[in-house]
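A single protein chain has been omitted from the complex, and every remaining protein chain is retained in its original position.
Let's turn to chain A:
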Amino acid sequence: MIEIDAISKAYGDVTVVDNVSMTIEAGSITVIVGTSGSGKTTLLRMINRLVEPTSGSIRIDGEDNGAIAPHELRRRIGYAIQGHGLFPHRTVADNIATVPKLLGWPQDRIDARVEELLNLFQLDPASFGPRFPHELSGGQSQRVGVARALAAEPNLLLMDEPFGALDPVIRAKAQDDLLAIQKHFGTTIILVTHDMEEAFGLADRIAVMDGGRLLQYATPSEMLASPATDFVASLIGTAERPFRLLALNPVERAVEPGAAEGKPISADASQRDALAELLWSGRPALPVTGKDGAVAGRVTVDGLLKQARPA
């Protein structure tokens, strides 16, 4: 659990983070969104002390992060950034091994961990381990950057616009991978982005920052139902609200008894995908299949439209 307690950062007269308090549950994904200059990156960098706060404190699992030497603190916290920041003179394997080496892990444990991570990120260890960063594509570099951040098995992973430099197709894949990896390791993730779509796609809770202040800190559906300020509402986008809400929930929750014709949709697909399929194929209802592949019922346009409003 990360407790951020009345933290502020000022450079001279300019306050970039203004008295922010929030508590982040262990094992959750928290996304901090805001426009550039909102203080979101500064807030993130105060957690691993790349920026020292002017006042306030941050406790990680009850321990004040100001009491730990900065370099030791950072070895315990994963950190992935936009543009990956891989060391260009080191191989992929050496890049991933950075923090374990700093921590003095035995070589065989390091090798095993590097191999595990490369496999997890769908990069063949024999082929990618010895490569240099300039021999990788953007998506591969990004994966190696995240693998490096996870190498020393941190409980907490900080990500600063990690997918900002990727094209839309690879970005969607990287986001799915991140969700899968978060499930796999149970890592607490705090991610900074300016992309609302990304925030709604990944977050357990979203924190909206503007002008250094925390405007709202809530789950995506709470935020959709009652945005704290006009700024939050405009950031969500009024016209996007029903679709974002549909995207948050699985088809499972809108299943009705009955049969329908045509290609079925899986129960764990999002309701937005189901609506899109209904609209595009011109059908009034879709059959829904459960995990076992058997038809569990159907989902209708009317049923989905009821879901597209806050309860």
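As a convention for this text, a residue touches a chain if its C-beta (ideal position, glycine included) is under 8 Å from a C-beta of that chain, and two chains touch if they have at least 3 such contacts; residues count from 1.
The rule we apply is simple: contacts and distances are computed from a predicted model.
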item	value
Candidate names "Phenylalanine--tRNA ligase alpha subunit", "Sulfurtransferase", "Osmoprotectant transport system permease protein" or "O-acetylhomoserine aminocarboxypropyltransferase"; UniProt protein name, chain not shown	"Osmoprotectant transport system permease protein"
Residue, one of A:27, A:56 or A:83, that touches the chain absent here	A:83
Missing-partner contacts on chain A, residue numbers	48, 50, 70-76, 79, 81-89, 98-99, 102, 132-134, 145, 148
